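Note that this is a trimmed complex: some chains were dropped, and none of the rest were shifted.
In this document, chain identifiers A and B correspond to the written order of the chains, with residue numbering beginning at 1 in each.
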Amino acid sequence: MRTSARNTFRCTVSKVVEGPVNAEVLMDLADGQHLSAIITDRSVKDLGLVPGTEVFALIKSTFVILAAEDGLGKTSARNRLCGTVKTRDDGAVSSEIVLDLGGGTTVAAVVTKESAESLGLTVGDRACALIKASHIILAVA
Amino acid sequence: MRTSARNTFRCTVSKVVEGPVNAEVLMDLADGQHLSAIITDRSVKDLGLVPGTEVFALIKSTFVILAAEDGLGKTSARNRLCGTVKTRDDGAVSSEIVLDLGGGTTVAAVVTKESAESLGLTVGDRACALIKASHIILAVA
């Protein structure tokens, strides 16, 4: 499966919390990190998601908020992936920044160029990617 | 009211599934396709949504994930609109791709240029737009 989502993480479902409309799916990444996604109950059933199911978490780079790692307080974003700036490409309005999370894993973010400048992010800097659980699409092979 | 949302679909509500906070609104498009949106219960009440209500589904082009139609497995994205690439405009960081869904309907997506290149999307190719239900805003006239 090939998609335009710049971020595709292979995960294993660890827990599914079902509500009347939405469900929260908790997942383990290979390197001990975790992800949380909110999808509809209907999708949980359609995809047959249970603990142990292998899934791909798709995250569009425009859904990622970057933050300086230092002084980053608590937020409601259920997903926080911290790493080192690997590349930064500036356009006229937007910048694409890729964080190296270690273990061969990266996360790409598209932010406004003004934000990239305001955060002063350059290659080698530490930064964190904040991702709301409701912005993750899950896929099964 | 005109909006910056590049995608506005005229739909008819077919079903509303209410939870304590969120509701899922199922809709029919004119051409037999369907859309699903997650909005708050409060909005369902404010807009007076019941089966039969005519609504507009607003979808920002940056919320759309594109996927090659071939080999596209199951995903949690409740909305999948497949068509043919009609136009592709590249910027320095982003590309805008418009799919022709047939029947005069189109869907616009903004993805990173790297994704557009990686998918090799050119005019005439088949592709699908994946849209999470929680990314759709509903409007009534």
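Throughout what follows, a contact is a pair of C-beta atoms (placed from the backbone, for glycine too) under 8 Å apart; a residue touches a chain by one contact, two chains touch by 3 or more.
Computed from a predicted structure; not experimentally measured.
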Quiz item: Whole complex: how many copies, 2 being shown?
Solution: 3
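Basically, only the chains that are shown with their structure count from here on.
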Practice problem: With chain centres taken as the means of their Cα atoms, state the distance from subunit A to subunit B in Å. | Solution: 21
Quiz item: Can you name the residues of subunit A that touch subunit B in the complex?
Solution: 1-6, 19-22, 37-40, 42-44, 46-47, 58, 60-62, 89-92, 94-96, 108, 110, 134-135, 137-141
Quiz item: Contact residues on subunit B for subunit A in the complex?
Solution: 17-24, 36, 38, 62-63, 65-68, 71-78, 91-94, 109-112, 114-116, 118-119, 130, 132-134
